[in-house]
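One chain of protein is taken out of this complex; the other chains stay put.
Now for chain A:
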Amino acid sequence: MIPLMYGLIVASILFVIGLLGVMIRRNLYFLLLSLVIMNNGAITALFVASSYWQQSDGEVLAILAVTTVLAQIVVGLTLLVKLIYRRKNFNIDSLSEMKG
C-alpha cells in the first residue's frame, strides 16, 4: 500500500513542473504540453485519494478530468492552427500586440 503522502508529493511535483513550463515557454505548442503535465498532476492526486479511501468517487472524477483535458487540448490546438494562419509564428506574446 502506497502512503497517501508520497502520492500527493508526486502530484505536487508534477503540477509545479507543469506550471514552470507554462511560465517559461513562449511557444503555444509547448505551452499546451505543459498544461497536459499540470493536469496529469491533478489526475494523479485524484487517483491517489480514491485509492486511499477505497471508494470509486475519485476515479470517476479522474475520468471526468481526463475528458476535460481532452476538450481543452482540442480547443487549444485549434487556436494554435488559427494563430499560425493569422500571424505565421508560434509566439504567444505576439497576441498582445493590437492590430487594426
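Of note:
Throughout what follows, a contact is a pair of C-beta atoms (placed from the backbone, for glycine too) under 8 Å apart; a residue touches a chain by one contact, two chains touch by 3 or more; residues count from 1.
Note that in this section contacts and distances are computed from a predicted model.
This complex has a chain not shown, and the name its UniProt record holds, of "NADH-quinone oxidoreductase subunit J", "NitT/TauT family transport system permease protein", "Calcineurin-like phosphoesterase family protein" or "ABC transporter, substrate-binding protein, family 3", is "NADH-quinone oxidoreductase subunit J".
Looking at chain A, the residues touching the absent chain are 2, 4-10, 12-21, 23-27, 29-30, 32-34, 36-37, 40, 43-44, 47-48, 50-53, 55, 57, 59-60, 62-64, 66-75, 77-82, 84-85, 89-91.
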